[in-house]
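Here the complex is missing one protein chain, while the rest keep their positions.
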Amino acid sequence: MTGNRSRVALSVEDLRVHYHTERGAIRAVEGVSFDLLAGERLGLVGESGSGKTTTAMALMRLIRPPGRIESGRAQLGDLELLSLSDEQMRQARFAHISLIPQGVMNSLNPVMRVGAQIADTIQAHEQGPGGEKMRARVSDLLSLVELDPDTAQMYPHELSGGMKQRVGMAISVALRPQVIIADEPTSALDVVVQKRVMDTLFRVQGELDAAVILVGHDMGLMAQCVDRLGVMYAGRLVELGPVQQLLEQPLHPYTRLLVSSLPSLDRRGEFRGIPGLPPSLLDPPAGCPFHPRCPEAIDGCTTKIPGLTTVVADDDSARIERRAACHLHTGVTS
Amino acid sequence: MSASLLEARRVRMEFGGGLFERQRLVAVQGASLQLPADRPVVVAIAGESGSGKTTLARLLLGMIPPTSGSILYQGTELKQLDRSGYQVFRRQVQAVFQDPFGVFNPFYRVDHSLELPVSKFFPELTRDQRRERIEEGLRAVGLRAEETLGRYPHQLSGGQRQRIMVTRALLLDPKVIVADEPVSMVDASLRATILESLFRIHRERNISLVYITHDLTTAYQLSHTILIMYRGDVVEVGDVEQVIKAPRHPYTQLLVRSIPLADTKRRWGEDPDGEPAPSQGGAGPETTEQALSIANGTGGCPFADRCPHVMASCQQTNPSLVLTDPGRAAACHLYEEAPALSAEQIATLSHGGTEGT
Amino acid sequence: MPADYLVRRIAVFFIIVWAGATINFFMPRMAPVNPIRERLLQALSFGGAGKTDMEAVVATYEARFGLDQPLWKQYVRYLGDVAQLDFGVSIAYFPSKASDIILRALPWTLGLLTVATLIAFALGTLLGALLAWPKSPAFLHYLSAPLLALSAIPYYLLGLVLVFALGFTLRLFPLGGGFTLGTLPSPTFAFAMDVLYHSIVPGLSIVLSSVGFWALSMRGMMVTVQGEDYVNYAEARGLKSRDVFFRYALRNALLPQTTSLALAMGYVVSGAVLVEVVFAYPGVGTVLYRAIQTFDYFVIYGVVVMVILAIALVTLVLDIVYPLLDPRIAYKR
Partner (left out) sequence: MNRASLAAMVRNHPQLVAGLAVVFVVVAFGPVGSLFVDTDLSRVGSAPANLTPTVDHLLGTDAAGRDLLAVMVAGTPLTLWVGFVAGVVGLGIGTILGFVAGYFGGWIDTVIRGAADVLMTIPGLLFLVVLATSLHTTVTVNMMALVVASLAWMIPTRTIRSQVLSMREAGYVQVARLSGLGDLEIIARELLPNLLPYLAASFVSAVGAAVLASIGLEALGLGPQNEPTLGMTIYWALYYTSLLRSVWWWWAPPMVIIVLIFVGLFLVSMGLDRIANPRMWKATS
């Protein structure tokens, strides 16, 4: 696509993932749609069980039984990820869309040298780069994430958490994918290291011109890192918009409560928790899943599920479009 | 000097150094802190992993004995308490831990965690009285008995489980609750609720809190005073408002700048007041083991290898805490002219006492 | 490999041997009557010697072997003897030395056991790995039930059945022995084939009854490993499933399997001693059986020390090889 509108890197439409248990289907992801723009950083926040990690895993087609992708489309360039054959999907992984999984620092094979694990990823997708050429490529990748090229000869247990995180990053960009999904990439790191690791990730992203989906629950990290933010609740995307506006003027009552519950360096001795509990995904309440906890619920909320609709639109750029799934915001303004 | 409720006096904790271990790790290096007896306070102990904050918490709880220095409860050293004195200490100094799942025995319903301490410390109560006490304790943290009792831990949310743990501590009529990272393993949306219940019992029941955390924003929200720890050392201590808003120690400055604030107007890496960072923290060690072995190896300031203001003297001697401002001290050679402090003065600073000013 | 690891491991080797030898020394001496003395008296009385004569002979014997010395002196002397593999003189085959009898039988046992155990280990591990692999052919899964049943049968009982079926009923294999009676051991091809022919059924009984154990534990390890993060991550990276299986899952599952190989050696020895009895195989097991029948204590104790020595050696070798397989291990204690 050309023109004023931003180019879309990945378009997700009506994604549904259910886990089939003896007690019924757990609707982990229920109709999630969003566009990821080229080169942008999109955040996905939500509490545990809100479906953010399941969404990420579904895009990588890594949902395991009893989980199943029930429906949806995920258009990445010419590829529709959800309808590829298993072998095609294997080839697409990390070549077109890559993942820094949660806890990547503990996901490296303990008995293989780090360099071999980077090389593995490359060899799985390309014919025959070997020997000296491969070694040079691994070295370059390690330098790219600010690690010494000699790190290739080390075993994971010889590296610190932050270094292993960087190795995960090097693997995720090894094949220059268009989209990188990073699932809580810094949650196990100390704040000081966290900042350094995120700085590296975004520098590398810029050099590759890739788009990033950052999955997490730390609103502070999101505020500092992403361009647009999606808020998930009970398997649904309830709000999506530019991060600054979303934080300053949240549209959805859940987002509003979430933002006001955050600690800041302005208020002391004041706590605003969200009352109530997230709903069961096995037997969600009728209507809007948030209505039992919503202070602004109106009549329709108990019966009708609100769809994600555009609240603030701009013809020029999808980057400033704001969407919310709430009966309080049905009309489009601009 | 005012009477203290719970006090750590120059406590040092070393691990290892046994017959088969070559390396000793100094987890806490001569830390002093004090909770006053006359009024409830909230003291935060903040630092990254490996800073020694959890070890200090375990020392305060009497779960491990210090290598040197002493822990005192109501003026008496823990190891000198007699049986009944220890029972009083055990009941009155309680804890809430980080992992809200592991603290429940999976074999029992959650009731077990609540009934056990009550029947242990208040054997005179009848069944109904115990039940009443438990229900009242649950109400105090915003839980309803019918929604929580009789369930197994996995049937409750992380927030509910953590608040049950607060209830457990509450049931014993404690004077102090040591909360070791109580919200770091629960969802952001539930953190406020848990911190709120802690804060409420502090206000309503006059319970002092020791809040251990790596998160400066919640420390700021909850506490009156704060200790910043780095590799086993207390590097800065004092009133929370002063320490967070105008940190003196270069490490505290780095830490405050590293907070990702949920505020797009304040860029990450800037001081909260908008000043850009003088320089990034250098590539320091990233693991606990590395950090500790370095800290143990040299006699200099443990932060010297990452400090933007490093001087020759930093490599040679480890600075001790000096009074940089009224009510606040930092351990840094930048403030060499400031008056030195005794352990008692440091201890009173930790609860915002008047003697330090 | 760090030197201190090697030193530590060799120290463990000596501790094992020392402990085994010590148990061997003290146990008969803690019994209410000294069984060795009893046995000597008994043997001599068959010879028709009078009571006083017998006491005299026993006293001479005791003096010669130092049995009249204080216990600690005997013990020190005994440890010295063990170090030289000297266990005294056989009572039943007087004046043969116990160590000679054992050393003659040892190669038979070690040969049969090592080969059979390694075959069982290799087969079982491969099978177990394949059982845990979702893409392995379906017929393999039907194999698991009979394998499990076989692993529940002690070696020697399976040996009995095999002798009866293959030897006695079908007459495909010899009923027992290590080689055809009447031939002389010689380094010829014909003799080697004869030994091989005689070892097939005893070997088969060991392989068949232990292959299930290996398969089962390997399958368990593979199932555990396949849930590990590094396997999931390898798959997420788009690696071919064959590579994920062999380079990530199998490699890691093999580590604990190798550790238990050392331990299993000990159990195999125990069971195989009885296999030899069933097959009248000319190994240590048969020597032990005969020694028990004739109360030949010095041979019994000698066998025990020799076997412990052999096993301690095997575990030592495995532990030295292990750090080559697992890069993390050199750092652990």
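In this document, chain identifiers A, B and C correspond to the written order of the chains, with residue numbering beginning at 1 in each.
One rule holds for everything that comes next: a contact is a pair of C-beta atoms (placed from the backbone, for glycine too) under 8 Å apart; a residue touches a chain by one contact, two chains touch by 3 or more.
Everything numeric here is computed off the predicted structure, so don't read it as measured data.
Q: What shown chains does the left-out chain touch?
A: B, C
Q: May I ask which residue of C:92, C:160 or C:325 touches the chain that does not appear here?
A: The one listed residue touching the chain not shown is C:160.
Q: So one chain is hidden, and I want to know which residue out of B:8, B:31 or B:61 touches that hidden chain in the complete assembly.
A: Answer from the full complex: B:61 touches the omitted chain.
Q: Given the full complex, what residues of subunit B touch the hidden partner chain?
A: 61, 63, 87, 90-91, 94-95, 97, 99, 101-108, 113, 116-117, 120-121, 165, 168-169, 172
Q: Over the whole complex, note the residues of subunit C touching the chain we left out.
A: Where subunit C meets the chain not shown: residues 15-16, 19-20, 23-24, 27-28, 30-31, 33, 35, 38, 131-132, 148-149, 151-154, 156-157, 160-161, 163-164, 168, 175, 219-220, 223-224, 226-227, 263, 266-267, 269-271, 273-274, 277-278, 288-289, 292-293, 295, 297, 300-301, 303-304, 307-308, 311-312, 315.
Operating definition for what follows: only the chains that are shown with their structure count from here on.
Q: Line, ring, star, complete or other: which describes how these chains touch one another?
A: It is a line, because the chains touch in a row without closing up.
Q: Subunit A to subunit B: how many Å between their CA centres?
A: 33
Q: Round to the nearest whole Å and give the separation of the Cα centres of subunit A and subunit C.
A: Using C-alpha averages as centres, the distance is 56 Å.
Q: Can you list the subunit C residues in contact with two or more other chains?
A: Residues of subunit C never touch two or more of the other chains.
Q: Touching residues of subunit B toward subunit A in the complex: what are they?
A: 48-49, 157-160, 187-196, 199, 214-215, 217-218, 220-222, 240-241, 244-245, 254-255, 258-264, 267-269, 272, 280-281, 283-287, 290
Q: What does subunit A use to touch subunit C in their complex?
A: Residues 60, 62, 90-95, 98-99, 101, 103-104, 106-112, 120-121, 124-125, 155, 157, 171 of subunit A touch subunit C in their complex.
Q: Can you tell me which positions in subunit C touch subunit A when the two form their complex?
A: Contact set of subunit C toward subunit A: 229-230, 232-240, 243, 247-248, 251-252, 255, 325-328, 331.
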